[in-house]
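Notes follow once the structure below has been shown.
Omission of a single protein chain aside, the complex is shown with its protein chains in their original locations.
Per-chain numbering from 1; labels A, B and C assigned in written order.
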Amino acid sequence: MDIKIQIRQLSVSYNGTPALRSITLDIYKNCITGFMGPAGSGKSTLITLINRMIDFEEGVRYDGEIRIDGINVLDPAVDVVALRRRIGMVFAVPLPLPRSIFDNIAYGPRLKGITNMTDLYAIVEDSLKKAFLFDEVKDRLMTSAMKLSGGQQQRLCLARTLALQPDIILLDEPCSGLDPISTAKIEEALSELKKDYTIILVSNNTKQIARTSDYAAFFYMGELIEFGETPRIFTNPSQKKTEDYIQGKFG
Amino acid sequence: MRLPPRFVNTLVALLLDLVALGTVGILVVIVCVIVVKGIAYIDLNFLFTYPEDMGRHGGVFPSLIGTIFLVALSICFATPLGLGTAIYLTEYTKETMMTKTIRFGVESLAGIPSILYGLFGFIFFVIKLKMGWSLISGALTLTIMILPTIIRTSEEAIKAVPRSLRIVSHSLGATLWETTLKVVLPCAAPGILTGIMLSIGRAVGETAAVIFTMGSSLRLPTSLFDSGRTLAVHFYILAREGISMEKAYATALVLVVSILAVNILAYYIMHKVIAKYS
Amino acid sequence: MAVVTFMRVVGAAIICLLISAACGNQTSSQVVYRRHVVTIAGSTSVMPFTEKLAEHFMIEHPNFIINVQSGGSTAGIQACLNRTVDIGMSSRELKHEEKSLTEIIICYDGIAVIVNPENPIRALSLQQIRDIFAGVLTNWKALGWIDRRIDAVTREEGSGTRSAFEELVMHGAAIDDGIMVQDSNGSVKEVVATDPYAIGYVSLGMVDTRVVALHVDYVRPSVETILARQYKIVRPFLYLINGTPSGPAQQFITYVLSKDGQKILEREGLIPVYAKK
Partner (left out) sequence: MPKNRAVLIDQIIKQTMRICAFSSLFFLFLIFLFILIEGLPLFYRVGVGNIIAGFKWAPTKGAFGIFPMIVSSFLVTIGALILGAPLGLACAVYLAEYAGKKKKLFLKPALELLAGIPSVVYGFLGVIYIVPLIRTYCGGSGFSLLAAAIVLGVMILPTVISISYDALMSVPRTYREGSLAMGATKWQTTYRVVIPAASSGILASFILGMGRAIGETMAVIMVAGNALRIPGSILDPLRTLTSNIALELAYASGDHRLGLFSTGVVLLIIIMILNYLANFVIRQKVIK
C-alpha cells in the first residue's frame, strides 16, 4: 500500500511547553487512520500541523518534517492556501457558515474560481450525496445552514470539505457532540469515502476508532506510544499503556 | 438621626426611577416642542421649494439636497477608510506598538471638538488647497470627523464575529482577504451599518465644522466646488438671526426627525444583532 | 443570507449615490458653461440687500447665477484682493493698504440704535449711547426707567457695522468688554427683540416692528433725516472690484446702480445713491 503522508521526527511546543515529541509515523493512502489518546496527548495538534492550521495559534514552534507525496508541508515557503485546498478538515463542533446550505458547500469551489451554476450544483449535489445528506436537504438547499440539526450540520461540514475535492480529510473528533444515530451516519459515510480519500480520524472514543479505522495510533503526553493495524492494536497491543487506555483504565 | 436602611433603599430606588424618567423626559420634551411647533409649517412644498427672502418664505429644497450630498460624500469617503482601518487592526495585525499608536490616533480624533475640525478644514481645504467654501471641502472635513465613529463601531462589529468562522474559512483554503470579505464582513455588516448610521446622524446635525468649510450660500449646490447651506446651518441662521421662527421650527423638525429616524434604525439593527448572537 | 443582502443593498446604494453625484456634476458643468456666474462675498450688513437685488436680477436675466456669500467686510475685502470673488461687499471704508480696490458706493445706510418695544425710552443723546457702550452707564435707572441693568449688545471685532459705530458714535472710546457680542445684524436684533432690557445697534434697513429705533440727539432715524443730513450715524455700503470687472459682474453692478436696483434698496429702507447726491 502506498504511503501518503510521512511524518518524520516531528516535535512541537507551545510557548516552550512540548506538545509533541519526535513523532515518526506513516499514513497510508485510501485508509482511515485513527488517532486516539486522552485530552492533551497531542493528537489534535498533529492534524492541525498537516494542513498548517497551526499557523493561527500563537507561540508555536515546530521542528521535523511532514511529507505529503514527498513534499515537506512544514517548509515556510509552502503555499498554505493551496495546501488547505488539498486537505479537508472537519472540526469537533459543527461550524456551518451563516449562509445557505448551498452557499456553504459552494464556498470552497467558488474560492477556486468555479462560478458556473451548473458546475457548482453538480459539485454540491455530489458532495452532499457522499456525506449522506442529500436526501434530507435536497428541497431546501437555499435555506440557512444554521437551521439544520447538529448531526446534519456536521455532515454538511463534511460535504463542504468534500466539495474541495481534496486528497486528504482530517476529522478532529467530529462526533464528540453528536448523538449515536448521527455518529453512525458519519461513520457510514467515512467508510464509503476511504475508497477515494486518505482519512485521518481523531477521536477519544476508542470504540469509534475500532469500528471505523484501518490503522490506529495511540498518543499519550505528546508521544506516539503505538501504531499499527487496528485489529492488532485492539486485540494484541504491544504496550501496557495502550492496553490500559483501550480498556478504559484512564483517559 | 439614622434612617433605617430599608427605608433609604426604597427611597433611593424611587428617586433614581424619577431621575431616569426625568432625563428621558428631556428628550421627549425636546422632540415634542419641535414637532408641535414645527408640524404646522411643514408640508411637501416646504421640502421641495426654494427659499425666498433669506428663508423668510418658501422652503428648504437646496439645503435638503446640500445636506444629502454632503453627508453621502463624506460617508462614501469615510466608510472605505474606516472599514479598512478596522479590518487592518483586527484581521491583519497583532497588537503591537504600532496598532496602539493607531488606536491612540483614532481616540484623539474622536476627542477633537467640531470647531477645531472647522478651523482645520477652513485653513487646509478652503484656503491652502484652494477648494473654497464648497461641498468638497465640507465633505472632506466631515470625513475626518466621522472616521473615528466608523472605525470604532466597525472594529467592535468585526471583533464580535466568532473566531471559529474564520478558522473554517481558512481550512477551506481561503486566503485572509477571502475570509475577511466572504465571512467576516457579511457577519459584521449590521454592526458596521450601525456605525455608518450613527455617523450619518452626526454629520447631518453638524454645524460648526460645516459652516466654515462649506459656507452658507442658499443656492442649490450643483457641483463639488459649489458652496451650500446644510439644513443644520440653515436652521442656525434662521433661528439666530430671527429671520422666521416658523421656518426655523419647521427646519428643526426635518432635522430632528431625520436624525432620530437614522439613530433609531441604527439601534434597531444593533439590537437585532445582539439578539442574534446571544 | 440576510446579511449578504444587506451588503448588496448598501453596495448598490453607494454606487447609485456616486453615479448620481457624478452625473450631477456633469450636468452642472454643462449648465455653467452656458451661464454667467458672479460671485459676491463680504459684509453681513450688505448681504441681505445684495441677495434681494440678485433675486430680482436673476428673474430678469435667467442666464445669470449670482452667488452671494456672507463673511464680513474684512473677508470680502480680502477675497476681492486675492480675486477669489468678482465683487466684494463692505460696510466700512477701505483702509489705506486696501485702497488698490475700486470702491463703488451702492447706497447709504443709517445705523439705528434699537431697544425692545417694552422699553419706554424713545430718545437718547449720542453721549448717553456712548456711555452705555463704554460701560459707564450700566443701569436703566440713570436714564429714567426701572432699576435694571442695561443689556447692551455690540457686534464682534472685524464687523463693518462695529467699526462704523466705533467711528461715528464712540469717537475713539473703547466698547466695554462686559458687553454682549453677537455676530450679525440679525442676531443683535433678535436679542433686542426678545430681551426687554437690551440695547443694540443695527443697520437701519433691518429695523422692523419687533424693535424700536431710538431718536439720537432728538433726530428720528429715517431716510428723510439722513437725506437732510440731520441723522449723523450713516455709512456707505460699498461694492469693491479689483481692476476691471468681468462682463457679467459689470452688468450686475450697472443693474444695482440703475433706477430699478436703487428702488429696491430704497424700499428696504436704505438711501439710494442719487438721493444722497
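We take it that a contact is a pair of C-beta atoms (placed from the backbone, for glycine too) under 8 Å apart; a residue touches a chain by one contact, two chains touch by 3 or more.
It should be emphasised that the depicted structure is a prediction, and the values quoted were computed from it without experimental measurement.
**Q** Which shown chains does the chain we cannot see touch?
**A** Spelled out, the missing chain touches these shown chains: A, B, C.
**Q** For the chain left out of this view, which of B:144, B:172 or B:218 touches it?
**A** Residue touching the absent chain, from the options given: B:144.
**Q** Looking beyond the chains shown, say which of B:72, B:87, B:188 or B:243 touches the absent one.
**A** The one listed residue touching the chain not shown is B:87.
**Q** Write the list of chain A residues that the hidden chain touches.
**A** Where chain A meets the chain not shown: residues 71, 77-79, 81-83, 111.
**Q** For chain B, which residues touch the unseen chain?
**A** Output for chain B: 5-6, 8-9, 12-13, 15-17, 19-20, 23-24, 26-27, 30, 33-34, 80-85, 87-89, 92, 101-102, 105-109, 111-120, 122-124, 128, 144, 147-148, 151, 175-178, 198, 201-202, 204-208, 211-212, 232, 235-236, 239-240, 248, 252, 255-256, 259-260, 262-264, 267, 271.
**Q** Just checking the interface: what residues of chain C touch the absent partner chain?
**A** With respect to the unshown chain, the touching residues of chain C are 70-75, 77-78, 148-149, 151, 156-159, 174, 176-183, 191, 194-195, 197-198.
The definition used in the following text is that only the chains that are shown with their structure count from here on.
**Q** Please identify the chain lying most centrally, where each chain is represented by the average of its Cα atoms.
**A** Of the chains present, the most centrally placed is B.
**Q** Starting from the Cα centroid of chain A, hunt down the chain whose centroid lies farthest away.
**A** Chain C.
**Q** Roughly how far is chain A from chain C, going centre to centre by Cα mean, in whole Å?
**A** About 80 Å, centre to centre.
**Q** Rounded to the nearest whole Å, what is the centre-to-centre distance of chain A and chain B, using the mean of the C-alpha atoms as each centre?
**A** Chain centres of chain A and chain B, defined by C-alpha means, are spaced 48 Å apart.
**Q** Quick check on chain C: which residues sit in contact with 2+ other chains?
**A** 3-4
**Q** Residues of chain B that contact two or more other chains, please.
**A** Answer for chain B, listing residues that touch two or more other chains: 186-187.
**Q** Can you list the residues on chain B that touch chain C in the complex?
**A** Where chain B meets chain C, its residues are 52-54, 69, 72-73, 75-76, 79, 132-133, 185-187, 189-190, 193, 196, 215-219, 222-224, 226-227, 237, 240-243.
**Q** Show me the residue ranges of chain A that touch chain B in the complex, using the header's touch definition.
**A** 51, 53, 56, 81-85, 88-89, 91, 93, 95, 97-99, 107-108, 111-112, 157, 160-161, 164
**Q** Quick one: in the complex, what on chain C touches chain B?
**A** It comes out as residues 3-4, 6-7, 10, 14, 17-18, 21, 24-25, 27-29, 31-32, 48, 51-52, 55, 65, 67-70, 84, 184-187, 189-190, 193, 210.
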